[in-house]
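One structure follows; several queries about it will come next.
The complex appears here without one of its protein chains, the remainder shown in place.
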Amino acid sequence: MSTPKWVVTFQIYRKKGNADPHFDEFKLEVSPDEYVLDGIERVWAFHDRSLAFRHACHHSTCGACGMRVNGAEKLTCITLIRDVTQDGGVLRIEPMRNFPVVSDLAVDMGILYTRMEMVEHQPVNSDAKEAIQPEARPAGPVGEEEDYIRLSDCIECGLCISACPISGSSPEYLGPAVLAGAHQHGIKGNEQLLKLVDSEDGVWRCHSAFECTAVCPSFVEPGWRIMDLRKQVIGERFKRLFRGSSPKIIDTMEASK
Amino acid sequence: MTGVSKTSPLSRAAKWFDPRARTISTIGFILNRITALGLSFYLFLHLIMLGQLAQGPQAYDGFLATVHSPIFVFGEVLVIAAGFIHGLNGIRIALNSFGVGARYQKATFLVLLSIAVICSLIFAVRIFTV
Partner (left out) sequence: MNDSRYGPKTGESTWLWFTKIVTGLLVIVILIIHFIVNHFTAQNGLLTYADVVKYYQNPIVPIMEIAFLVFVVSHALIGLRGIVLDLKPTRAVIGAVNWLFSAVGVVAIVYGIWLVLTIVSRGASS
């Protein structure tokens, strides 16, 4: 028996330069076990060579292929067509929200990368520092756990920023990925980072919609990290209040004037 | 619609209340924001209305008669429901922010929302039957 074939209509968001955006429709025969990105690539290969979109690795590592599929943020290279539509169904493909559209499905994520650098997000980190999902750590020889180095969970795909209702109305909010990056880096003893996240554009701006955690394809749990960061910031501020005399706090207050 | 837009504040605010393709937690955010606005409006309205108390018995008792008309009673039920939703949801957000249960926020929200709905119904029944 040959693999089943589905007919799926791709409605793809198109925008070039200053022209008004519109949707183009492409009816494709696909296998339900292909990924959404495969379909988009086929549109580009056989129907419209002017379609602009971003991808590279095809295995959820580069973070380039984030888009909205039927409204929801997805990493399209690992999103099975089977999971997001049915035979004869529609796939509405739109660029991520909250980033400027460069062309069609490609958005300018410069601001995210800049901010990730600001919080010193590292592509690799020591597993020992990472409190998240300890059960997911590889079982190593006893006593050598400290030596593990692993890739950071966050692939900087921007899906969480696209899904966040606050990032949507207020671009100066640092955003979930950035705060998660700060959390991962750690604010202990890092005055610059503490100031950055303890600001009206930092952890206090979150309003608990937890969409970031829902869409994150890489189990970063930005929502949880923002809450944990809050706890750490409150703890730090209280410690200083009772120990008194930290000119740093005064700095922070002064800067708001 | 996409990108860091130059849209008006109102159309930006409208996006908060769009639950399409979002999860249950966004319902929490939306409810919190709507009840916040509603309760704030009620708070200041209430403060102004209570000024009637200072104007003596006739003014106040007349005011009470108006307030006991069905439409105001319905408003009162809305305020109570909003209070339950906002208050209970607020407890979740406070706990999460102090590092308690943020991983279980979805379940917490559903439990607290159910409590809010049940309590609001009990109050509604009592108010309308008394």
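Per-chain numbering from 1; labels A and B assigned in written order.
As a convention for this text, contacts are C-beta pairs under 8 Å (C-beta built on N, C-alpha and C of every residue); 3 or more make two chains touch, one makes a residue touch a chain.
Every value quoted in this text rests on a predicted model; they were computed, and no experiment measured them.
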item: Sole contact to the chain not displayed, among A:25, A:48, A:83 or A:200; value: A:200
item: Absent chain, residues of chain A that touch it; value: 111, 114-115, 118, 166, 169-174, 195-196, 198-202, 204-205, 207, 233-234, 237, 252-253, 255-256
item: Touching residues (missing chain, whole complex) on chain B; value: 9, 12-13, 16, 33, 36-37, 39-40, 43-44, 47, 50-51, 53-54, 56-57, 60-61, 64, 83, 87, 90-91, 93-94, 97
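Following the convention adopted for this analysis, only the chains that are shown with their structure count from here on.
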item: Where chain A and chain B are represented by their mean Cα positions, the distance between them in whole Å; value: 31
item: In the complex with chain B, residue positions of chain A that touch it; value: 13, 21, 68, 70-72, 94-101, 107, 111, 163, 165, 168-171, 207-211, 214, 221, 223-224, 227-228, 230-231, 234
item: Residues of chain B defined as touching chain A within the complex; value: 1-4, 12-13, 15-16, 20-23, 25-26, 28-29, 32-33, 92-93, 96-99, 102-103, 105-106
